Structures are given as structure tokens and as C-alpha cells.
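Read through the structure below, which is laid out as C-alpha cells, and then see the notes.
Every protein chain but one is kept in place in this view of the complex.
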Amino acid sequence: MSTKEQLVNFFKNEFPQVNFTIEHAGEKSATIRKKICHEHLRPGGTVSGPVMMEVADTALYVAILAEIGLVALTVTTNLNINFLRKPSAEKDIIADCRLIKVGKSLVIGEVSIFSEGDPEPVAHATGTYAIPPVRSSESK
Amino acid sequence: MSTKEQLVNFFKNEFPQVNFTIEHAGEKSATIRKKICHEHLRPGGTVSGPVMMEVADTALYVAILAEIGLVALTVTTNLNINFLRKPSAEKDIIADCRLIKVGKSLVIGEVSIFSEGDPEPVAHATGTYAIPPVRSSESK
Amino acid sequence: MSTKEQLVNFFKNEFPQVNFTIEHAGEKSATIRKKICHEHLRPGGTVSGPVMMEVADTALYVAILAEIGLVALTVTTNLNINFLRKPSAEKDIIADCRLIKVGKSLVIGEVSIFSEGDPEPVAHATGTYAIPPVRSSESK
Partner (left out) sequence: MSTKEQLVNFFKNEFPQVNFTIEHAGEKSATIRKKICHEHLRPGGTVSGPVMMEVADTALYVAILAEIGLVALTVTTNLNINFLRKPSAEKDIIADCRLIKVGKSLVIGEVSIFSEGDPEPVAHATGTYAIPPVRSSESK
């Protein structure tokens, strides 16, 4: 298990280009926040789909690392996302992740994504991460 | 239907921040290429998942606009992606999209994503776009 | 909107071969129960995947019909299911559906599936239904 502080340091060092804030991490869940800038927008004044996919993927990753420790090579194997409503161009994006299975080799979670202040989700995702097998020499 | 030239201009004007090349567009299919730079990489020297999701989404969008014309407000409603192999950090990413249904309100396609030069796909996606209904005043 | 009684009659008449009980329907949600028999099992004493897919699809359909009325021709356009744990061969399967978007032409929901008595889900699905457009002559 990782604390929020360990996670914040991990992301600062390993993923300096990914720009988000961890609001909560632990108990098989995580909440992250992403500030929306001009570069994240699309015609019609909405947040781009790929930005929301990145936020969904990141929220899953944060919840998983909080649960299993800082296993950097844990990788996404599947992500399924439904886009539900047009996100606001002026509000932060908030992603709430809940892990629904933490297995030895696969972890599965679901993520609800919101424009801050609106209770109706703008997107919903489910994703699977694979945890690399521990080699015998590492397991000691 | 849009020509490749119309599509290139459309993306240059409407999505200047999305950086890719259209290799082919038409006949319910599209092939696009994305040059991979340092900002697209992840620990372990691989291309990030969100970059591949963006490429999948973009390849679908190009194939759809080639088929139905430049309907900018066409939006992704669902994207499902499986990550299959570690992409090369030094090769361009190539995405091949094939539309499997072009309906009046929904278009569905599948995308195979490759690291250039390797015949085994690094990811595979299926996605759905919704086409906004034509208002009566526009249909004349 | 349909009442539970209207839904029970609708399924008895239109889908006599689908065998399940509606425990709850309404407020953008539904809970259904399926009795598991020998024909639903697989080697290893577990409930087959297709049975769980059918239950997920049916729970969505019940929640949608409760919300929009008895529109029989509403059809599934996408279903994504993650299998999480081995269901019990001796327990009923319970599916809890929650609609996350009710639009004019698309309805999207998520379903958690349980073996009765176990709080950990055995599967989780998200699905999209398309509602056929109302023809002018019918909308009066």
C-alpha cells in the first residue's frame, strides 16, 4: 500500500508531463482532478475525448498503486469508455475511481468522470491493469 | 464524402494541436501516422496508453469524416481499446481504421495500431461515433 | 414510465423464454434475479459467461423500459462485460442496474452482478441501448 504522499512523489518523478492532482487515494479508490486549459479543448468548447481517457486511465493507475504499492510497470490491458455529456470548458475535470477486483495478476476498476460542480457524469470508464509477475529473486 | 486534401485542411484549422499525418482516407477506411516524441513516452521506454487512445480515436474520426463529410460535431460515444504489445519508443505509430457500420445516427469502426515496421499490432480498438441529427432547415 | 406490474406483464408476453424475476424497477435503476439451473452451468461448477451477459443485458432493458415506457424495439448497440469472480453454482444471480445517461436516442447504464449473499460482484457490465426515433404520426 502507498500513502498519498508517496504517490504524489512517484508521479512527480516518473510522469512529470502528466498534470493532475490526487485528491484522495486508498481503500480501493482514488479521486483525481485535472485543470482544463486551452490545449485540452475541442471545437464547440468542450474537453477532448483523449483528455478524458487519460484522466480515466490515470485515476485507475492511482487507485491501483495506492492498493498494491508503487509497481511502475503495471500496465493497462483494456479500457472501455462511454462519453455521456459535454464537459464544461471552464471547469476542472474530476475522476472518481473504484476498484471492483484486485486479483494477483489483474486489477479491474470503474471510473466516473465529472465536470466540477455538476453531479451528472460526463463520462464513465472501466479498465483492466495487469500486474507483472514477481520474479522469485524479487519476492524475498 | 471528403477528399484527403479537404480532411488535411480541416484538421489543420480545427485541431491544430493534434499532430498526425493522414496516409489514406476513403472507402470506409483511413490510415494515419503519428510521430512519437519524448513527451509521448512512459517509464520503460514505451508509448503512453493515452497517446494510443488518441490515435485510435483520431483514425476513426478521419475515416468517418472521409465517408460522411466534414461534420465537425460528430462525437465519440464509446471507445474500447485492448493494449497488446509494448510499442517501440523509436518508431512512428500507424493506425489503420475500418468502418464496420455507417448508419444514419451511429458509425462504428475498428482500429489496428502498429509500431511502424512491426506486423504485430500494439493495440486494437473499436469505437462508436454519433452523428448529430440534421435539422430540417439544414437538410434543404 | 412503466410500473413493475406493466413490466412483468410485458416480459411474460414478449419474452416468455427469458426466465427471471424483477425485484425492483424505477428511478433509473432495476434489480433482477435469475434462478440458476443445471443448464446454466459450466465445467468447474460455475455459471456460464453467456448467462451473465444475458442477465446484464436484461437488467439494462428492464431499467430502460421502466424509465422510457414499453418501447419493445429499443435495441442493445454495445455491451462491455468484465468477469470478476467465479459465481456460485448454487446461488441465484442478482443484477443491479443503474442508468448513467438517458438521452433522446441513446441510453447508457452500468450493471453489477452478484451471486446472492456475496457482497463482492461476480461481473460488471456497461451497455448502450438505442431508442428508435418516434415517427411524427406516432408522436401525437
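Letters are used for the chains, namely A, B and C, taken in the order the chains are written, and counting of residues starts over at 1 for each.
We adopt the following convention: a residue touches a chain if its C-beta (ideal position, glycine included) is under 8 Å from a C-beta of that chain, and two chains touch if they have at least 3 such contacts.
Note that the structure is a prediction, hence the values are computed from the model and not measured.
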Ask   = Given the full complex, what residues of chain A touch the hidden partner chain?
value = 77-78, 80, 105-106, 128, 130
Task = For chain C, enumerate the residues touching the unshown chain of the complex.
result = 14-15, 17, 39, 42-44, 49-50, 53-54, 57, 72-73, 75-83
Query = List the chain B residues touching the unshown chain?
reply = 80, 82, 84-85, 100-101, 108, 110, 112, 120-121, 124, 126, 128
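One rule holds in what follows: only the chains that are shown with their structure count from here on.
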Query = Is it true that over half of the residue numbers where chain A touches chain B are used by both copies, so same, or is it different?
reply = same
From chain A, the most remote chain by mean C-alpha position = C
Query = Which residues belonging to chain C are in contact with no fewer than two other chains?
reply = 80, 128
